[in-house]
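Other chains of the complex are left out, but the ones given are in their true place.
The chains carry the letters A and B, assigned in the order they are written, with residues numbered from 1 in each.
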Amino acid sequence: MGCVQSFRELCDRPKNTNVRISLPAVCIVWETAMIILFGIFIRYDDDSDSHWIDDRKETNKSDIENEFYFRYPSFQDVHVMIFVGFGFLMTFLKRYSFGAVGFNFLIAAFGLQWALLMQGWFGSLGPDGKIKIGVESLINADFCVASCLIAYGAVLGKVSAVQLMVMTLFGITLFAVEEHIIIHIIHAKDAGGSMVIHTFGAYYGLFISWMLYRPNLNQSSRLQCSVYHSDVFAMIGTLFLWMFWPSFNSAIADHGDGQHRAAINTYLALASTVLTTVAMSSLFQKHGKLDMVHIQNSTLAGGVAVGTAAEFMLMPYGSLIVGFCCGIISTLGYIYLTPFMEKYLKIQDTCGIHNLHAMPGVIGGIVGAITAAAATESVYGVEGLKETFDFVGDMSPTKQGGYQAAALCVAICFGVGGGILVGCVLRLPIWGDPADDSCFDDEHYWELPQDEESTQPVLQYNNHMRNKDVIETNFNMQQT
Amino acid sequence: MGCVQSFRELCDRPKNTNVRISLPAVCIVWETAMIILFGIFIRYDDDSDSHWIDDRKETNKSDIENEFYFRYPSFQDVHVMIFVGFGFLMTFLKRYSFGAVGFNFLIAAFGLQWALLMQGWFGSLGPDGKIKIGVESLINADFCVASCLIAYGAVLGKVSAVQLMVMTLFGITLFAVEEHIIIHIIHAKDAGGSMVIHTFGAYYGLFISWMLYRPNLNQSSRLQCSVYHSDVFAMIGTLFLWMFWPSFNSAIADHGDGQHRAAINTYLALASTVLTTVAMSSLFQKHGKLDMVHIQNSTLAGGVAVGTAAEFMLMPYGSLIVGFCCGIISTLGYIYLTPFMEKYLKIQDTCGIHNLHAMPGVIGGIVGAITAAAATESVYGVEGLKETFDFVGDMSPTKQGGYQAAALCVAICFGVGGGILVGCVLRLPIWGDPADDSCFDDEHYWELPQDEESTQPVLQYNNHMRNKDVIETNFNMQQT
């Protein structure tokens, strides 16, 4: 017994999961830095500053035309997706629900502050050197964080909170640069972030997971599965993501018809995806039973894939087609691709983000490029075409299509390159990540309630008693 | 052992729950049909088309006056009710949470596409043969789906996914016709759908359940109950329905005071219902203990009953009175009527939709008729009366009251007739429904996680060991 103990201690030595110094240090230092940087750079924008009343009177506007009323309901829906949607979607593991929802909470709150700064520096730095923030900035910060939460899905259960924070810090930084290139330099449109958020985030996570490959992860396989109630919890995440995705794709679209159309397209694409996901899930299982993994994840693929083109005149049937294809591709991905990638490409993808975000994101980029290239004045109207694509100078739909395709490449490159780089950093043995046989286990990072008592001690107790019986029996028999 | 096995196989033969061919086939064929029909018929409406900018400039409107901003927040609330509200409300069964939330998800996504088409053909087909959709269409599609989800409550756990889809297909079709008659021909008002949605949906479901009567359902009674955590999950559904019901009843009410008043009336009616539900639940149980079934369901009855009259000048105290009565009636229904209906009328109503939707829906129709008939210009104002009831020609409040009552009859007839018809179709032995002893069990339609391991094998293991003990003991004793 003592021998086994000391052997395990030896094995665990390089994997010390104690983050009692590093985690508080990172949090406090980081938050202090944020306060200083916010003090120097961040101010309210025109619509949230108390001078707005002068503005309003000058331009004879109504209070209701404050940007707040255009975007706040969508912002709250996006906020729910980030914290409840992503958080609960990952609670499906038997013993990693605290880590799923808790670390998701931590890195989202951590990331959004850094996102406000990074996106401000690259996007909206005023001539006075100040970043002006309003409700649209908050949405953008949430979007930025989303890419890191997607990446978290690939490494769920295999990293420590400190690693997640490092991953988020770099992720947000890379995101802001990538977004700046795609939106402000290439002038591609990406309202729902198929490329900017999903493609980037997914490849970023997948290549980090590749760098952190664990050959002996099967030692934790007893915990890499769900229980009945954890699957129901995960459905909370799925449904809030599914329901609010129309808000996600329309949150920063153009006022008026832009937001309206983005919501309709997303609503339809998602409805279509559910049908094909169920079809594939049933078709590829014995007895036609449905698999919760597909229902929880693949049903969302349509929302990802319609992101870029959501505010274009994709037409309702176009949205249905996109959703139709993505439901099939994503479900087949879970059935064939995820095991293949783990076995041959050494990419261990806990939540299957390759099927939910990477492939649908790339499809979304392509759909966006085609839809943009095919845009005509007869469909959009002269004014409508300009308004939708923000054309300036001699831009044409064909050119825009090309730029959209270029943007997709940028997103993939940033994801892959960033993932490899940050993966290198995360391989350092200083971050408190768990050993191969301790993955997917809240035990190492959370004070757990003692509910094991109700089931496991039964087993131990009985074993003990049984042995005692045998001993007693033998003893009695020896007496006789 | 082999004998029992073959006997069970024999019994189960007509009840083959394998839907591996039928479910994917229905999904794929259906979705393909949707794409084609959407391609032919469905287009964006004026407020979601990119030509809206021309419109806006002509009429000198602000972007904020796009229909999107009037209705999108309410739409999202309704959306949450449909997917999380109805879905989680039905998770209360011990082993049918996947089926509750998963099939709810499937048929809602399936139904809303068909609803857009059906409601378009009957309601908003333009002179060019196109259906123009916008955010109000999405809300109406969600409403339409709600009636089928209500019907699902009656047959929960006793039907297969394929049956549910057939039921939804016919349900949506009937709904669209019924709604067209009530709203466009009879010109009745029904903002919150007490008649159109709840009365129709409930009788539709109840009469399907009557047609599918299972005399031996008690063979599944071990599963027709809740466990502690499944009741907490169901409370998620209850609360989201309860909280967002004001949005449900106000979502398609008139702009301005109409939506405002509908929200207030519903808020008050629901608050009042909670109090009387608790009172009745406590009064009719031994020791005054509360029953979760009542808290989960009857607390919502007030929202149903105030649906039709929500946008009328029902007055705040009127809303309270409606809620007061419905809490009592609905709870008493659960205590006395549901067992009575099962025993004598052969209607097995899993979720008690008769108490939550049918009775309150009928009450709502009657309240609506009375309130309309009692409307006066002194209360509504000259303009307000016209605006609220959309009076044209020689309509008067008294006539309107009569029309409201007629509408209620139409809703009931469609529900009963439709239920019987569709019930006949669903009795065909080709749909993969479960046997009488396999109802309320996710086992047959879902790949279940192996969490039984943690408790049941303990039992088996111990039994096994105990026998071994005895054997060993005996063996030892024989030795001595």
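Here is the rule we go by: a residue touches a chain if its C-beta (ideal position, glycine included) is under 8 Å from a C-beta of that chain, and two chains touch if they have at least 3 such contacts.
Only a predicted model underlies this, so the values are computations on that prediction, with no experimental measurement involved.
A.B. asks: Given 2 shown copies, how many make up the whole thing?
C.D. replies: 3
Simple rule for what comes next: only the chains that are shown with their structure count from here on.
A.B. asks: Roughly how far is chain A from chain B, centre to centre by C-alpha average, rounded to an integer in Å?
C.D. replies: 32
A.B. asks: Which of the residues in chain B end up touching chain A in this complex?
C.D. replies: 17-21, 23-24, 27-28, 30-32, 34-36, 38-39, 42-44, 47-54, 56-57, 62-64, 66-69, 72-73, 76, 79-80, 83-84, 87-88, 91, 95, 97-98, 101-102, 105-106, 109-110, 112-113, 133-135, 138, 161, 229, 233, 236, 444-451, 454-455, 458, 461-462, 465-466, 469, 472-473, 476-477, 480
A.B. asks: Please output the residues of chain A touching chain B within their complex, sorted ascending.
C.D. replies: It comes out as residues 62, 64-65, 69-70, 73-74, 77, 94, 225-232, 235-236, 239-240, 242-244, 246-247, 255-257, 259-261, 263-264, 267-268, 270-272, 274-276, 278-280, 282-283, 285-292, 295, 299, 313, 315-317, 320-321, 324, 379-381, 383-385, 387-388, 455, 458-459, 462, 466, 469-470, 473-474, 477, 480.
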